[in-house]
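The other protein chains are all here in position, but one chain of the complex has been omitted.
Moving on, here comes chain A:
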Amino acid sequence: MSLTCWATGSIHGVEENEGHSWVSEMLQLPLVVTAQVDLLLVLVSLLAFWTRLSHLSYPNAVVFDEVYYGQFVSLYMKRVFFIDDSGPPLGHMILAFGAYLGGFDGNFVWNRIGAEYPTTVNVWSLRLLPALCGALCVPLVYLLTLELKFSHLSALGAAVLLLLENSLIVQSRFMLLESVLIFFVLLAFFSYLRFHNAPSSSWSRYIWLILSGVSCGAVVGVKYMGLFSYLLLLVVASLHTWKLIGDKTISHRNVCVQCVHRVLCLVVVPVLLYVFWFYVHLSFLNRSGPHDQLMSSAFQASLQGGLSRITRGQPLEVAYGSQVTLRSSVSQPIPCWLHSHKVNYPIRYDNGRGSSHQQQVTCYPFKDVNNWWIIKDPGRQQLVVDTPPRPVRHGDVIQLVHGMTSRFLNSHDVAAPMSPHTQEVSGYIDFNVSMPAQNLWRVDISNREAESEVWKTILSEVRLVHVNTSAVLKLSGVPLPDWGFRQLEVVADKLFKAHSSSLEWTVEEHRYGTSQEQKEREAELHSPTHIDVDRKISFWAKFVELQWKMLTVKQEESEHKYSSSPLEWITMETNIAYWLHSSTNAQIHLIGNPVSWGVANLSLLAYQLLAVVYLLRRRRGLKDVPDGVWDQFVCLGCVCVGGWLVNFVPFLLMDKTLFLYHYLPALCYLYLLSPALLEHAHTHLLSSLTHQRALCVGALAVLLSIFLTYRTFCPLTYGSPELSAHQLQGLKWRDTWDILYRRR
């Protein structure tokens, strides 16, 4: 302890000192380098590295959510495109970078928790980066407490609380993202406070501001939850800026400059970085993969393989005589293509309603030769493309001929099979029943830029407006019964919702037809497409589409065996079993250190009580503490209690499946709060020496018991040594915890 007395610098301070002394003493010999090293800081860092990094590759098996993140790491290694709605890509990229360092080739099937890793997978490197981040949190908390203007002892206390928190250790030691998130959050706050506390004359403080902005970008890039911590930092920063604006000793110009700096570093930099993560993500993942189908045709065509292999080299402009497949813009639940086949609508449906008994037109979710349609000029008979091709433009009237059956796409005032308020769409057959063909469709390009825009493959989103009834061709999405082979119903709708993607169709596969005869044409339709042009959509279009899809893709909500509700986290009513040895009782659980959690909750309560009492008394003009200390106290509350609130309250409003580990960022703020509050009580609340001593003894006793409980739960944290069923029973401190026993 006595070391703190002279060790005032920090690791970061050291480099500066070194630099100064080096420059000033360069000319004097002998060459002397003086450095101040905070040995406490070094000590806690070493301990942190030891607790987080030792035996990192044990257990050599897939642990809990590694099974989830692992699949994305594999996809990164193979550069295959994917969508994950759980968070922005930076987190996945960091994990993938770790895998890359270890030479992981992506050849591992992440299919179940507990599966053993083969020797080819370097488990240590997969888990290294999260563990490093987790270890670095400990010194960061130490430094952050110092920046909050509390003593080294408080800093040590906060570091020890974090160091001996079993749940943080568990969460850091595997390929998971919480430790990365916590690291960046702490870094952002630390560097911002460093900037704020530095004298306004020094220019080097802007490095800290930029670092803070970068960390904010990383925070939001790792998990969406980070957004709330970022907002809190912005609030703190704008409060400080507001004070700056009110400071009339500074010139207007200076104030403007300072405000601009802050906005640039804390708003512009994070936003740019956030986009940058996506840029890297998209430029890395350039191969088609399992999630292609969720994206638009244009997006898919920009990926190697998949759709682009089929569509590469297609002619861009749709012309009269073109052979096309029309994909509906609705890609959920499954994408589908406009389809027809040689089967008619049943004369009477099951409910007794009649139909036109003409050929069925449906939407079919698989590639098929019956998805081909030919675009025909109503005024001419030919079904081949002229030379030069006559492109179809917005507003043109066309007919659509089904390639295999030569029926015309038709609609009329007959109720559709499943959605009777809309019109039936059929392949027209003339039954001589005074039902004339109504097969003219107007091309309405909804994403056009000019009025005479040409219909383009993949890029144009087209509505087909029925000329006779002004209804629009629409995918209703209702599966037809057995007579329609369970394909999806297509209708023409007069009363449609604007901007509904079910009205939009895109030409996906396309070629210029050359064969006039039906037989030849059928052969042509069966042959694959060809020709070569490179089509690209801009990064921004891809970014916007991907971001939108990530936010709107709905995963099926289901409860997990270990999911829990936010209110259970405060009292740690719940735990998560991460891993169980395949034959013995050795197991890893996410269980926090119960004593530390108690301390955290107590300090949260105590701070709020104290704050209320202080506020009320100050309002009556009774200042219990001097203004400087009050500012320090408020700042502590803003960062710590505020941080806890923004990382906890949003979960109460969420409809998602939630786990105990979601609480860990909030918990870290409380660990920051506890020792600082204790110091505040020690110096400002307790006047008599005996009370102060009693407090110190109490604090020591609590620290000791924290250490003991840490030791007690170590077997469940590190997965070794194996415990007997009886010992495990003894560790079940709460009835609601699920601890696994193997029956022998």
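The rule we apply is simple: contacts are C-beta pairs under 8 Å (C-beta built on N, C-alpha and C of every residue); 3 or more make two chains touch, one makes a residue touch a chain; residues count from 1.
What we mean here is this: contacts and distances are computed from a predicted model.
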Listed names "Large ribosomal subunit protein mL44", "pyruvate dehydrogenase (acetyl-transferring)", "Protein O-mannosyl-transferase 2" or "Exostosin like glycosyltransferase 1", matching UniProt entry of the absent chain: "Protein O-mannosyl-transferase 2"
Residue in contact with the excluded chain [from A:616, A:685, A:708 or A:740]: A:616
Of A:50, A:242 or A:540, the residue in touch with the unshown chain: A:242
Missing-chain contacts mapped onto chain A: 242, 245-246, 248, 252, 255, 495, 497-499, 558-561, 563, 616, 619-621, 653, 655, 735-736
